[in-house]
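Structure incoming, see below.
Every protein chain but one is kept in place in this view of the complex.
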Amino acid sequence: MKKNQLMEKIIHGIFLVLGLITVGCVLLITVYLVISGIPAIREIGLVDFLFGKEWASTASEPKYGILPFILTSVYGTAGAILIGVPIGFMTAVYLSKLASPKVKSVMQSAVSLLAGIPSVVYGLVGMLVLVPGIRKIFNVPDGASLLAAIIVLAIMILPSIIKMSITALDAVPKEYEDASLALGATPIETYFKVSVPAAKSGIAAAVVLGVGRAIGEAMAVMMVAGNVPNMPDSLFQSVRFLTTAVSSEMAYSSGLQRQALFSIALVLFLFIMLINATLNFFLKREKE
Amino acid sequence: MSNIITVKDMCLWYGDHQALKNVNIEIPKKSITAFIGPSGCGKSTFLKTLNRMNDLIPGLKITGDIRYEGTDIFSKEVDVNNLRKEIGMVFQKPNPFPMSIYDNVAYGPRTHGITNRVQLDEIVERALRDAAIWDEVKDRLKKNALGMSGGQQQRLCIARALAVQPKILLMDEPTSALDPISTSRIEELVMELKEKYTIVMVTHNMQQAVRVSDYTAFFLLGELVEFGKTDDIFSQPQDKRTEDYITGRFG
Partner (left out) sequence: MLNQSLSKKRKGFEVLMKALMLLSVGLTAALVLFLLIYVLGQGIPNITWELLSTKPSYLTERIGILPDILNTVYIVLATLLIVLPLGVGAAIYLTEYASNKKVVGIIEYAAETLSGIPSIIYGLVGMLLFSNSMGTCLMAGALTLVIMNLPTIMRTTQESLKTVPQSYREGAFGLGAGKWRVVRTVVLPGCVDGVITGCILSVGRILGESAALLFTAGFAHAVNGLIDGLAAPGATLTVALYVYAKEQGEFGVAFAIAAILMVLTVLINFAATLVQKHFAKRRSL
């Protein structure tokens, strides 16, 4: 009997440890990022770092201002949201409320496919179709630009917006829609004036998720955005995001430059944490 | 007393299954007509046909003549949204929108084009008064409707239906999900409403029909078996099936 009880206790302990692994990972990641990221910020100065307009890490007199990266990430994400959310939202309303079950199911598979395509494939297509296309249509010297990144990001966040919005819209109780129709509203008026508002926290969560993904994307953006640390004054300039700032210089970096890259990663990490906290806030509100 | 709805030889099929057979009825104006009958007899289905809520069901076929104020409700000239404005509906389970009380009641008028704030305020107040709930909610119009009790929610749904100024109010077992006190409040309300509106009410509860209605229609297995003044139906039913039902020989 005692032996069994001992075994049970040991096994419980094992599972407890396994359970706590995720917590351990989060702590580990946070700690490492903070430890690696703080030194450079201390040396460069927080204000100069965050608000400095010039990044020249390999110059003889190096400058480490990451404002161009912050602004590019913000504009890029905003642009992706501006394009991706309306298209994704409208697609979701159609698929959830108007499409026949067959069409809905086919489109959902198509959207799942879109979600599963690796980012480097998006980058490749962007490099060879979008970038030359932008160059031709807008008559600019090089199509690798903020605009190209925005378009690619919009396409990449489309699937999550569509999926989550469909789930939220499908969950709206039919009674609400019946009540609206009985009052003389048309089906389409009902969907937009009753169903969508009823699903709004789910849709908002989808948007916040999209924001998180757009701001964290590196590979696809690296292949279409040009990678010059310009301030994002124009849609057609080559730009660098927070993510690509890290990935483009990491391999050959050293010293303060390398540490500064870790600091950029820390800033990015904090941005993401903020966004996730917002997401949780929305989800909690829905439960009430 | 003239008749506001006349139905001749109406039949309804769900795919191959015939749910309503040769229904003939004339609903009198400004009175309360109750539809009674055992579960599955077709009374709710028939009710929902009157405001064409059944249109949304795929595979549904309807034949026969249904006229509202003389106009065939299925004719191509009739706009179904206007029809539903004239013929309102209250459902079995209270279903207020997850919005404020004000927005719930204002939804109908806003849909039909009224945007002026002052007008809407008047309409909302009038509807809430007609539904005998104004005093309870007048200080919390902006609060979410889902925070109210079941009985209050149902009266809100009645107010919401009245806000578009229908001529007829269809009620599908409006009190079956409510407690006895809320039920009697709504029954009182309905009896006041018949001064201005025609009420057609499906009820599972025969006592309710006796308490509240002027006319009663008894449905069984998709047929309208008998229709007449409530007093007559319950004291001297003409059809044996009616007599068996009201004496409780089958439920």
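In order of appearance the chains are A and B, and numbering begins at 1 in each one.
The rule is short, and it goes like this: a contact is a pair of C-beta atoms (placed from the backbone, for glycine too) under 8 Å apart; a residue touches a chain by one contact, two chains touch by 3 or more.
Just so we're clear, the structure is a prediction, and the values are computed from it rather than from any experiment.
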{"item": "Touching residue (missing chain; options B:Y68, B:Y197 or B:Y245)", "value": "B:Y68"}
{"item": "Touch residues of chain A, complete complex, unshown partner", "value": "4, 7-8, 11-12, 14-16, 18-23, 25-26, 28-29, 32-33, 36, 86-91, 93-95, 98-99, 107, 109-114, 116-121, 123-125, 127-129, 155, 158, 162, 186, 188-189, 192, 212-213, 215-219, 222-223, 243, 246-247, 250-251, 262, 265, 268-269, 272-273, 275-276, 279-280"}
{"item": "Interface with the undisplayed chain - residues on chain B", "value": "68-69, 71, 73, 77-79, 81-83, 86, 113"}
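One rule holds in what follows: only the chains that are shown with their structure count from here on.
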{"item": "Footprint of chain B on chain A - complex, ascending", "value": "173, 175-176, 178-187, 189, 193-194, 197-198"}
{"item": "Chain B residues touching chain A - in the complex, by the definition given at the top", "value": "51, 53, 56, 81-85, 88-89, 91, 93, 95-99, 107-108, 111-112, 157, 160-161, 164"}
